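Pasting a structure here, questions to come.
For this view, one protein chain was removed and the others were kept in their places.
After this line comes chain A, so read on.
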């Protein structure tokens, strides 16, 4: 038995974290220092060492808190894996030559139960051609360029997916003026511009928005004639599903339309939306209506309570939701209820969004109606 090098496996001290690594049919358990996970290369070496496969090229994956199998192939996603692992980090290792790339991605662990068995018995599976970069479905969308086929090439319509990420939207807008062609010739007209991108924010990380881009529309509504405050309010009101049409300050990176397949080129990372049609705007507005905001309603069981004793708080109810939603959790509850409340909220909202038709909980007792 390979006992881990550092620390005891069972230790649940704050600083250490349990790792359960699987290669083929073999499991290895060891612990890592959560605060100092080190570099990916070291970790890769460590895995090769504990599985005694020093010269085998492997692909490393882990299951995140949503139960998705996600790859670990650089320092960033390695650190992400370590920091989000709760309470233990599950690692899956595949030989590179018989790796199944489709196993990675959103909902993979829950969607296709057989994927795991494929991973576990790689020899059952056909060999696939090597693809060096990861597949689109490995990632959760954070933004997309849409409606390329119906917009002028100088404009860009960007959709930001705020849900499912804790990143701030991270941008600021300002007043400014732009030059327009009008019946009276060129005229200077007031406009709204992006004035700042917060480093690490969603807007910056997409690379689709830049400082000095002029904002033309917010969720299909033109901003011309509206004040900065109005546009701010419109954006915040739509912030959970924000679609802004901009005229990029830098016009050299515009999507060049190919004659035929504009529809597909218009969807760079879009996966969940219906394929673009000329009527896409109506479509996404509708889609937004459906998915955007489902208010949470908590119905109380109606047991008469002695007043003024406090009735069950939303905190507790949400905790219950949390547990229902995360069957993979082993019942461990973090000590801070406050944080739990936040994450629980986020999770439940996201859950609804991703499963708009999910009704199983609706009649399921008194807890929640979607």
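Following the convention adopted for this analysis, a residue touches a chain if its C-beta (ideal position, glycine included) is under 8 Å from a C-beta of that chain, and two chains touch if they have at least 3 such contacts; residues count from 1.
The rule is simple: contacts and distances are computed from a predicted model.
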| item | value |
| --- | --- |
| Omitted chain, identified by the protein name its UniProt record gives, among "WD repeat-containing protein 41", "RNA 3'-terminal phosphate cyclase-like protein", "Aldehyde dehydrogenase" or "LLGL scribble cell polarity complex component 1" | "LLGL scribble cell polarity complex component 1" |
| Residue among A:38, A:67 or A:176 touching the omitted chain | A:176 |
| Identified contact with the non-displayed chain, of A:34, A:49, A:80 or A:226 | A:226 |
| Contact set of chain A toward the excluded chain (per top definition) | 162, 168-176, 195-196, 219, 221, 223, 226-240, 242, 292-300, 302-305, 307-308, 310-312, 314, 317, 338, 342, 345, 349, 369 |
